[in-house]
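Yeah, one chain of the complex is gone here, protein chain that is, but the others are all in their spots.
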Amino acid sequence: MLEIENVTKVYPGRQGMFGASPPVTALSGVSLAIAAGESFGLVGESGSGKTTLTRCILRLEAPTSGHIRFDGEDFARLTPVALRAMRARIQIVFQDPFASLNPRMSVHDIVTEPMVIHRATLGLGARQRSARAAELLDLVGLGPQHLHRHPHEFSGGQRQRICIARALACQPAMVLLDEPTSALDVSVQAQVLNLLADLQARLGLTYLFISHDLGVIRYVCDRTALIWRGQIVEEGTTERVFDAPASDYARMLIAAMPEVRFD
Amino acid sequence: MTHAVASARGQALRRGWFRFRQSGLSMLGAALVVAVLAIAIVGPWIAPFPGHVAGGVDTANRFLAPSLAHPFGTNELGQDVLSLVLAGTRISVLAGLGVVVLGTLFGTLVGAVAGFAGGWTDEVLMRLSDLKLTIPGLILAMAVAAALGAGLLNMVIAIALSWWPGYARLVRGEVLARKEEVYVAAARAIGASPARILFRHVLPNIVSPVVVKMSLDMGFAILTVASLGFIGIGVRPPTPEWGTLLSVSRSYMPDFWWTAVFPGLAMFVAIFGFNLLGDGLRDVLDPRARR
Amino acid sequence: MALLEIRDLHLAMRSFDGEAHVLNGIDLAVERREVWGLVGDTGCGKSLTGLSVSRLVPTPPGRFLAGEIRFEGRDLLACPEAEVAELRGTGIGMIFQDPTTNLNPAFSIRTQLVDVALSAARRDPAILEGARGRAAQAAAERLAAAMLDRVGIPDAAARLGDYPHEFSGGMRQRVLIAMALIGRPDLLIADEPTTALDVSVQAQILRLIRAMVEEFDMGVLLITHNLGVVAQSCTHVAVMYAGNIVESGPVRAVLTTPLHPYTRALLQAIPTRGVVRGALRGLAGAVPNLIAPPPGCRFAPRCPRATDACRAAVPPPRGEGHRVACLHPGDRDA
Partner (left out) sequence: MLRFVLRRLVLVLPVLLGMTVMMFIIARLLPGDPVALAAGPNATAAEIAAYAAEFGLDQPVTVQYWRYLSGLLGGDFGVSIFSRRPVLDDLLTYLPATLELVLAAMFLAVVLGIPAGLAAAVWRNRWPDYLGRVAALAAISMPRFFLGLLLQLGFAMWLLWLPLGGRFPIILEPPPLVTGFLTLDALIAGDGTAFATACRHLAMPAIAMCLSPLATIMRMMRASTIEVLQQDYVMTARALGLPARQIVFKYVAKNAVSATLTVIGLYFGWLLGGTVLVETVFDWPGLGLYATQAIVSQDFMPVIGVAMVIGLLFVLVNLVVDLLYGVINPKVRYS
């Protein structure tokens, strides 16, 4: 469903007062293929390039070279209008649920906004959109009484549910989950992870789950890739990666996982 | 369900009002501003000697010291200084408002376009406003006012011309900051058009700092208007403008000090009021200033 | 006499909405060479407990309602501020979460380390072996280099003149550990010391802290939200919920046979090896409002075992060693 082929992203260097900084290669030759209906985990530490990759996939940035194809269509070749239409099909949930909701909009406006933007393709009237918003809230475990509140009235876990509802509004085929539970407490994280697993099973979604937390990846993903300094260093089924890591980096990371285990 | 919205908004407002009221200085500022605005509206009618406001003179009663009949004394033409000061309020407030509103409208437009479009549009617009920051504002205003000729409207235009870059920079900075917000990235990711992002996600979130700057700027605008009057490039007598009054009467110091001191004090009180109010508003509206 | 003993500590914090009762009777004792993990969700009061020990909770808005904090027998809450200040750096060292913001960007690390060493030496001249005046400055620089070397910064002496931004995140945290230990404290309070770091660096920093415990013969209070970190680096653990320590004891006992329903819920929420998708248990409900907390056990509203007795009064901690504040403890689900 999503093919990333040999993608490289280089940020140009800067002229500085005390010398120039060299160009930064955030991604070099990254290739991944994600099949429909699977849950693909991407693990990386800070500065590994995982955020740059998500931005390239969403076309918030253009890769320096390489191709990203979604359903066989190359993003770089799409017209702005076609790109906007494509955006209905691939959605994202960001890490920080406090920053990713516009504080001045009500939950209703937040969740219906994608439907307003894509009303031409979806063909939903105002009343139908409101009804669908209520449905979506129900889907993520919130109630219709929450529709007309503002983001600041919700806890972190609830906000993340609102973000998920917004992501699902246009019935996307694929959802990018960019560290969706990193800002949450463990007990809340478990609920959100279960919700995501449940939604995937019910709606047949494809996930690209990005995280630095190996435990979370192991729990939700079918296949896993490790990214390190802009390169994919390991890729395989989650089981294989965790049980028989091939690269030194993977072995080191797995050994460093803080687990509740006494042996 | 509208009740929920109302209560959330209401609570935020109540908190703000609470913070505002807690500060005695903000309340004093609000009171002064209300008084100044009231005088600006009714000033010419409550002036004890309306004839003097219109330019009438009473040379028999020149330079009377402050008394019950003339609390602020009389000037070199025998005009009642209190009446002139009261009538001058309207001129100053109107001119100040004009400058701030013009500057805000134009500056916000330029800043929003520059910040949102980026690229060369941004470069050109910002270099233009840099240029303006480099040319001393007062000198520019003086030059423009002198070239346009005396008159209230010309003066307002002249000052506003040097006023917009402040707003342009503020709005541009805020727009750039808001553009980096995750919720804007989220809006782009769902395919929102640039116009939608600007009007729905960016601009509503920068209203507060602009309002705060406007209220803080009212004082400075009044000050600048008076400055031009004082130099003699502005409203000409007999229109009773505070700065002009001061500039005429300074030659009668020290013996007839009241002719200069009272217009000056009026100026100070009005500016002080707007500054106190703006400062208080900033504490309430601008979350970064809350401490 | 324990190194640190907190007894029945109650703390309230004032906010716009009212006064929140954020610490509700904390009992905790830390001995030398013990590493106590203090775990709990956001807002449970674990950081405030740590700050209370150094009396760094701002008052107001904070207000200590009751209790004692005994450090080597002395009640810090009863001491004048000047006396507590004497202990900071030499008696009690602290490390905080974000190594990027906890070093002053405008000064070289030499300046920052030397100043801490000099101010510690004013109280305990042995730190600089009694050196004074100019000799003290030189001794402090030597000590700073030695400490940097000790916490594992390569080429320590040469890097003294560097500024914080020239170090990586992990290295900055090492610098901060060196700063916290340069005054030879007896107790180290580490508030989420690895939360801002990558997993691989986190393990190194935790190992370093463990090594320092032996070397400096000190007690450690390690505040974290991560039970994995506790399991790997603590000797003891205290689990906090909404201002109470609900369960505490030796780390293995508590984490292998958790007795409090909240501890169990926490453990069941962690995706560990072998947990199949959908098998994690989240915790329904929300943390109670601490401005008007429920009268009894604060966990009762979310607890499957709660009875009327639970809702009537706060259950006192029971047991020796492995203590639990619950009327219906048990290591199995009800």
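Order as written gives the chain letters A, B and C; numbering starts at 1 within each chain.
Note that a contact is a pair of C-beta atoms (placed from the backbone, for glycine too) under 8 Å apart; a residue touches a chain by one contact, two chains touch by 3 or more.
Bear in mind that the values here come from a model prediction, so they are computed numbers and not experimental data.
Contact with the undisplayed chain is limited, among C:Met13, C:Leu48, C:Ala120 or C:Val220, to C:Ala120. When the whole complex is considered, the residue among C:Gly40, C:Gly89, C:Pro193 or C:Pro315 that touches the unshown chain is C:Gly89.
The chain not shown here touches subunit C at positions 54, 56, 85-90, 92-94, 96, 98, 101-107, 115-116, 119-120, 123, 163-165, 176, 179-180, 183. For subunit B, the residues touching the chain absent from view are 25, 127-128, 130-131, 133-140, 142-144, 146-149, 219, 223, 226-227, 230-233, 243, 246, 250, 253-254, 257, 260-261, 264, 267-268, 271-272, 275-276, 279, 289, 291.
Basically, only the chains that are shown with their structure count from here on.
Averaged Cα coordinates give subunit A a centre that lies 33 Å from the centre of subunit C. Centres computed as Cα averages put subunit A at a distance of 47 Å from subunit B. Rounded to whole angstrom units, the spacing between the C-alpha centres of subunit B and subunit C is 52.
The residues of subunit A lying in touch with subunit C in their complex are 45-46, 155-156, 185-194, 197-198, 212-216, 218-220, 242, 252-253, 255-262. The touching residues of subunit B, counted against subunit A in their complex, run 1-2, 4-5, 8, 181-183, 185-193, 196, 200-201, 204-205.
Chain contact summary for the complex, subunit A toward subunit B: residues 58, 60, 83-88, 91-92, 94, 96, 99-106, 113-114, 117-118, 145, 147-150, 152-153, 163, 166, 169-170.
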